[in-house]
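With one protein chain withheld, the remaining protein chains of the complex are depicted in position.
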Amino acid sequence: MLDWTFLPLTLNQIISPQTIAYALAALGLTVHFGYSGLLNFGQAGFMSVGAYFFAITATRFGFPLWASVLAALVGSTAFAFLLGIPTLRLRADYLSIVTIAAAEIIRYTVQTPNLTALTGGSDGINGSEAGFEAINPIPDRVYKIGVQPYTNDDLWVIIVGWVLVGAAALFVWQLMRSPWGRIVKGIREDEDAVRALGKNVYSFKMQALIIGGVLGTLGAIINILPTSLQPDNYGTQTTFFLWTIMLLGGATTVLGPIIGAIIFWVVLSLSDGFIAVLSTANIVPLSQVQQGPVRFIIVGVALMLLVVFRPQGIFGKKKEAYFSA
Amino acid sequence: MPDPTPETTDSETTGTVSTGTVTDASPIVAEPIRPGVPKVDPILIADGVVRHFGGNVAVDVAHVEVPRGKITALIGPNGAGKTTFFNLLTGFDKPNSGAWTFQGHSLAGVPPHKVARRGMVRTFQLTKSLGLLSVLENMRLGATKQLGERFIPSLMPFLWSAQEKAITEKAMELLARFKLDAKADDYAASLSGGQRKLLEMARALMSDPTLVMLDEPMAGVNPALTQSLLGHILNLKREGMTVLFVEHDMHMVQTIADWVIVMAEGKVVAEGYPREVMGDPAVIDAYLGAHHDTDLGTLTGQLAVAEEVGVSGDLIEQIEGEIEAEPNLAAEPANESAVELEEEEAPGGASVDEPEEGEK
Partner (left out) sequence: MHATRQRPFPRAAALLAAAFAAALALALTPAAAHAATTPIDPSTAKESILVRTLDNSSPPAKPLPNIPVEISGDGYDVTTATDAKGQIEVGVPEPGDYTVTIDTSKVPSGLALPPALKASRTVTVDTGNKQVLANYIFVSASAAQQSSRPSSGATSGPSSSSTSESPSSSSSGSKFSRQIWPSIVTGLVFGLLLALASIGVSLIYGTTGLNNFAHGELVTFGGLMAYTFTRLVPLPGPVAILIALVLGGVMGYVQDLAIWRPLRRKRVALIPLMIVSIGLSLALRYLFQIIYGPGSLVMPQDSSAALSIGPVHLTGANLWAAIICIVALLLVAFLLTRTNIGKATRAVSDNRALAAASGIDVERVIRIVWTAGGALAGLGGALLAYYQTVQWNSGSLILLAIFAAVTLGGLGTTYGALVGSLVIGLFINVSAIWLPANLKFVAALIVMIVILLVRPQGILGKRDRIG
């Protein structure tokens, strides 16, 4: 009959590295959009730039872990400058266009045959986790959480990942209650007013772009550690997932993106599971190939409904939604 | 006023006694008055500032000087280029040509935030309150040289919490002055239009500017508060600040301005002491010649003010003549659209076929 074994497994999404990665990247997006009003439609680009800098330096040049992480941060900072310099003086829409374009271009570029030696082409890069696993203090055996078994390396990523999420949340929280945060929030509301008060708006926007991008990069590193770096994981759909996550939890809160990521991935894997079960039982007329896209349709529709009917997110208060719908 | 920063407290106590009286008494000009006349002690000097929008010349100021330590009013009919001139001076817009200096330093090409840091702070005609920040946060944003605005220190609250406290005290002080202290914790979005104007002005004062530029500060503020605001502006002068403001309300201009600059069609057409400037034919031309797009309510209000302050009979006659020429104006002076409607309906009136002639 119907196979419901996926049900307990979906709960493991709550702590999965993927959830961690998206929580971090969505937190970055919150810094961009929720707090500073920057329309970044290319967060996937920030993730992939960071991931490639990390993986390339780790596997091709043999950098130690800390140096690879540093390289990733430098990479995403440079990316932020590249995108920010031409656009941050212009209307908000320009940043959205340039970021979405740049993220796609990164994805095409790394798959260029001439770059295969460096980027691994469309196969991506394997093995960048060696340095990270080398410092794993957890004894090597199989651990079980719920029904899902974890290796010591899986656990190591999850633990470090959640510590990172906690630290990032604290960081963003402190930043946003400081005078620095006041300025970026002011910029979100009306940048000319902030300019008239003697603040260098351009510089603050750039700082916000960098900070959010760096958080995206950290997320991407967590994402590739337990698996591998796949260029097509960082297409526009990733960015749109992140927007959905951010709006789900509330764009102007620190916990929003984290809770949003958890809900998002649990719901998504639940729906994947249900659709698979229903179509195997021929209740829903979808072939194997047709099941994959369903989740994207769900996300797309959810995004539209959220932004129109609940712009403040699930938990936020209506008047805190900064674009009044 | 227990100000947190010692300098301000000083300037206030001494200001009321010495500076205030001195500046008030000091002459503004030493030459015959004419448009662009040099000032004895100018704080802001603009030269040949021109701004086109397509073929339309919005600003074309040959030479103008703003006197230090005085309250200067910039008046002129709608579309005269006052706001555009403000935008140019503060770096929010770029002129096609022109140069200007503030306290002897050129400001041409200086970006707006640097203009503000040099002590020249403006407000906007269309208020820009930051809706989703609380009123108090709006105020705190106005303070300058905050350590916590820098990225690394912002993460270490102990570095700036004392400064933040001082800023908050100062903000509450100002808010109380502007009768907004009860609203301190509300979102600025919840304020009324007039309250937003007040907030914007109070916020500009947080930075202790040298020159405050106010674009129609009183538009939409109720009369009772206007009175106390006039007092505040006079206080600013007493504290040693220079004020340049745009205003359509002639009563306010008459009451507090030391000097009036009149703009029309982008040019400075007249300057002078408030009383004299009202009699200047160029001013009357600028306003009355273009009265169809000025606030007619102001025009009649102007008559009352003119009579009150005893301006030359000529002007009163002129204004009376204007009002009589349009019978509906006298009947319903405040309703501009009604007037226009009536005008159009006037049977066989030359003004219908040839509006230009009717106006001149």
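Per-chain residue numbering starts at 1, and chain names A and B are given in the order in which the chains are listed.
Throughout what follows, a contact is a pair of C-beta atoms (placed from the backbone, for glycine too) under 8 Å apart; a residue touches a chain by one contact, two chains touch by 3 or more.
In this text, all values refer to a predicted model and were calculated from it rather than measured experimentally.
Trainee: Which of these touches the unseen chain: A:Gln148, A:Thr236 or A:Ser271?
Mentor: Spelled out, the listed residue whose C-beta touches the missing chain is A:Thr236.
Trainee: Among A:Ile85, A:Ala130 or A:Val147, choose the residue that contacts the chain missing from this document, as touch is defined above.
Mentor: Here the residue in touch with the unshown chain is A:Ile85.
Trainee: Would you indicate which residue among A:Leu2, A:Ala134 or A:Val289 is in contact with the undisplayed chain?
Mentor: A:Val289
Trainee: Can you name the residues of subunit A that touch the chain not displayed here?
Mentor: Touch with the absent chain occurs at residues 39, 41, 78, 81-82, 85-87, 89-94, 96-98, 100-102, 104-105, 108-109, 111-118, 121-123, 192, 236-237, 240, 243-244, 247, 286, 289-290, 292-294, 296-297, 299-304, 307-308, 311, 323-325.
Here is the rule we use: only the chains that are shown with their structure count from here on.
Trainee: Distance between subunit A and subunit B based on Cα centroids, please, to the nearest Å.
Mentor: 48
Trainee: Applying the document's contact rule, which stretches of subunit A touch subunit B when the two form their complex?
Mentor: 171, 174-175, 178-183, 185-186, 188-190, 192-201, 207, 252, 319-320, 322
Trainee: Can you list the residues on subunit B that touch subunit A in the complex?
Mentor: Residues in contact with subunit A: 90, 92, 111-114, 116-117, 121-124, 128-133, 137-138, 140-142, 144, 146-151, 154-155, 157, 160, 164, 187, 189, 200, 203-204, 206-207.
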